[in-house]
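Moving on to chain A:
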Amino acid sequence: MKYSYYPGCTLKNKAKDLDAYARASAQALGFELEEIENWQCCGGVYPLGSDEIATKLSSVRALNEAKEKGQDLVTLCSACHHVIKRVNDDMKNVDDIRFRANNYLKLDTPYAGETKVVHFLELLRDTIGFDELKKRVVKPLTGKKIGAYYGCLLLRPSGILAFDDPENPKIMEDFIRALGATPVIYPYRNECCGGYISLKEKDMAKNMCDKITESASGFGADMLITACPLCMYNLNKSASKDIPVYYFTELLAEALGLKEEA
Partner candidate 1 sequence: MSVNNEFRPKIVAFCCNWCSYAGADLAGSSRLAYPADVKIIRVPCSCRVNPMFILRAFEKGADGVIICGCHPGDCHYSTGNYYARRRMTLLFSMLDYIGVEKGRTRVEWVSAAEGVKFSDTMNDFVAKIKGLGENVRLGDLRCKN
Partner candidate 2 sequence: MQRIGVFVCHCGSNIAATVDVKKVVEVIASEPGVVHAEDYQYMCSEAGQEKIAIAVREKKLTGIVVCSCSPRMHEATFRKAAERAGINPYMVEIANIREHCSWIHKDINEATEKAVILARAAVAKVNLNTPLTPGESRVTKRALVIGGGIAGIQTALDIADAGYKVDIVEKTPSIGGRMSQLDKTFPTLDCSACILTPKMVEAAAHENITIYTYSEVEKVSGFVGDFTVDIRKKARFIDADKCTGCGACQEKCPSKKTPSEFNRGLGTRTAIYTPFAQAIPNVPVIDTEACIKFKTGKCGLCQKICAAGAVDYTQKDEIITEKYGAIVVATGFDTINLDKYDEYAYNQSPDVITSLELERVMNAAGPTHGHLERLSDGKAPKEIVFIQCVGSRCSDDRGKPYCSKICCMYTAKHAMLIRDKYPDVNVTVFYIDVRTPGKNFDEFYRRAVEQYGVNYVKGQVGKVIPQPNGKLLVQGSDLLDNKQILKEADMVVLATAIEPNKDVRKIATMLTASIDTNNFLTEAHAKLRPVESPTAGIFLSGVVQGPKDIPETVSQAGAAAVKVVGLLAKDKLTTNPCTAKADELLCNGCSSCANVCPYGAISYEDTLVNDHGIRETRRIAIVNSALCQGCGACTVACPSGAMDLQGFSNRQILSEVDAICR
C-alpha cells in the first residue's frame, strides 16, 4: 500500500526521530510512505480568519499532489495534520475559499477536497488495526505505564478533525495496549500544553505543562507519548516534573524491534 506523506518542517530538523521511526515502522508494517515532492511548510497554525487564502495554499498544493497520485495523504506532526485537514475541509465545504484558492493556484483541474488526510495513528487504527499491530510486536513494552498526551491539535474542532472523542479519546491508549504496555488515563491529556505561547510567555506554558505532567504522574504514568514536536518541546522544557516524553513512533519502532536500525 502506497501513501503520500507530508513530513513538515520540524520533522526534517529537530524532530527527525519522529519521522525516522515512523518510516521504519511503516516499512516493517508493509506500507510505503512517499514523500510529497517540494512540499512547503504548512504554517504551523491553521489560519482562522475566514478571509485568509494565501496562508492556506501550501496545504492545498500538498493535497493536490496526493490527489494527482490518487493516494491518501499521511501526516505525522499534530500541527501539520491539523492545518492540512482543516484546509482540506475548507476546500471541500467552503465555496468562497475553494473558489479563491483555485483562482490563485490555476491547477489543471481545480482542487475540491478530494484527498483523504490520514494521521499515522489513524492509519494504524483503521487500516492495519491495533489487533494486527499487536501481532507484529516483537518486543512488547510490558510493564510500562504510559500516559498518552493528545494535546489540542489532533482532537479539536472534533467536527472537522474527527479523530476521536475530543473529551475522552482512546486511540493512543489502544495504541499503547497494542504495544503491550499499560495506558494511564488522566484528565489533562486533552488540555493544551501552551503551544506557540512558550516562545514569549514561558511561565504560562510552564504552568500549563506542570498541570499536565502532575496529573499524569499522579495517576501513575512513568512516561508520556506525543505526536507533536511542539508539545514535546514544551513538556520537556517547561514542566518541573521530571517525566520522560517520547514520540509515539519511537515506542512503536521499539516494540517492532526496529529501534537500533532506525
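The rule we apply is simple: contacts are C-beta pairs under 8 Å (C-beta built on N, C-alpha and C of every residue); 3 or more make two chains touch, one makes a residue touch a chain; residues count from 1.
The candidates were selected such that all candidates are chains of the complex that A comes from, given by their letters.
All figures in this text were calculated on a predicted structure; none of them were measured in a lab.
Among the candidates 1 or 2, the one in contact with chain A in this complex is 2.
Those residues of chain A lying in contact with candidate 2 across their complex are 159, 165, 167-168, 185, 187-188, 215, 218-220.
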